[in-house]
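Note that this complex is displayed minus one protein chain, with the remaining chains in position.
== chain A ==
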């Protein structure tokens, strides 16, 4: 990077502007909510959770707790609490649902910010005996030269790391313990401030074992960044925004990782031409082994996709949708397609680009890797399945919980196009006693089969507990439509089975009804799972929430973390070869 290149100067400027605070002490305090405003918040949440939350019956059963009663109790003492206590209590009630779709959005001073530490920790080994490695370190993260990818983390602020992850998992969403741990591990170093309080600790002391076996400690301060959203992301003000299934916090974290670990790519994602290869963001040793982005552009997300050890196909194919897609050859016969996210506004463009990339890959088999994919546009996920199979693809289905509020909403003339299809069964539920409306697809079956197969070879998909929401749907469709084998790192996908709406979308849907919601104070809000996902085809009728989609189990290895998923890819290629 030269100092005179205007493009480089722009990149540096964007990166500098993205850092909004270099310590948590510099984060402006959130607006104060007086007693009346707190009641407004609580009352709105009672209305939404009690009347609209699609998983409420299941969550009551699964966790033996009642968030509506929790909110009712909070209402009684809301005025007596400090701001921090009130927000913590509210966050606790919603986090207790273990649902990454359904989150409290507190009154922060600025939206879209993520608290970050400049490194990433990932785990390998079986659940009962995990090892935690530093796998990425951001440029200029520390003067401690021995703190590099590959060191093993031993303790976190003096707490043994495995215990620290377990404790933190208790404050995380995720229906299964492994899903919670997975999210906790991610949020050790990245926290979306829209969806939770800032870290309690302003700095972190990491005890780690160097590659030479020595034990050392180093300290990191939190930094706050505003990673923004890619221009290709779904716009919140469009019809497609009602067809979104995403973990909004995870998506913000995904963006923050990209900013932290591949900043040049983050800063150039809105350029018309695919990014030129940026300088490798990893320290030399790792780069040398992994061969990052040698010719075709960098990996497009926080995770660093590097070439396989065989040296074939280490070039990522340039793509204008680098925020959400990546592809490269793994060897002469096989390819890798990385689906970072389904957060796109234009599913047709997404499929067009997937089709183009698949056409450039070897035709002997493809690994479709959607680990860490937090979801996005349902249409994009479900329509993508047809590119890999000759079978007719049957989409998942969605239903609303049957309550007076959903009946009112579905009957509103303003919601006819969006909800009319569910209205009849919601009204009938009064007499049938059905807990849910008839499940119906959000993606028209014809749209799931309008392009047909594109990739001629076999395909295997890879997921993990951070594959969530539309990622869950893709995995469900992959399994239920017999597209190919599904490899699950961990027990299953994250189990986010719903179409998620923002509070403004809920307010919009209730406008004009007798239960219209008032505006919320100080920008407080929530996201909520409105339509529950039900699997189709082979898994017909099974909900996705909490259960996730299981597959062929796989435990990550140390080499996977440090040598570009080498063992995982070999495992997948074995499945492809086995037919």
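The criterion applied here is as follows: contacts are C-beta pairs under 8 Å (C-beta built on N, C-alpha and C of every residue); 3 or more make two chains touch, one makes a residue touch a chain; residues count from 1.
Quick note on the criterion: contacts and distances are computed from a predicted model.
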Hidden chain of the complex, named as in its UniProt record, picked from "Amidohydrolase family protein", "L-lactate dehydrogenase complex protein LldE", "Ferritin-like domain protein" or "Hydrogenase iron-sulfur subunit": "Amidohydrolase family protein"
Hidden-chain contact residue, picked from the options A:8, A:166 or A:418: A:418
Among A:43, A:444 or A:555, residue touching the chain not depicted: A:444
Residue in contact with the excluded chain [from A:404, A:519 or A:553]: A:519
Among A:243, A:328 or A:563, the residue in touch with the chain that has been omitted: A:243
Absent chain, residues of chain A that touch it: 235-239, 242-243, 347-348, 379, 412-414, 416-418, 420-421, 427, 440-442, 444, 446-447, 504, 507-508, 511-512, 516, 518-519
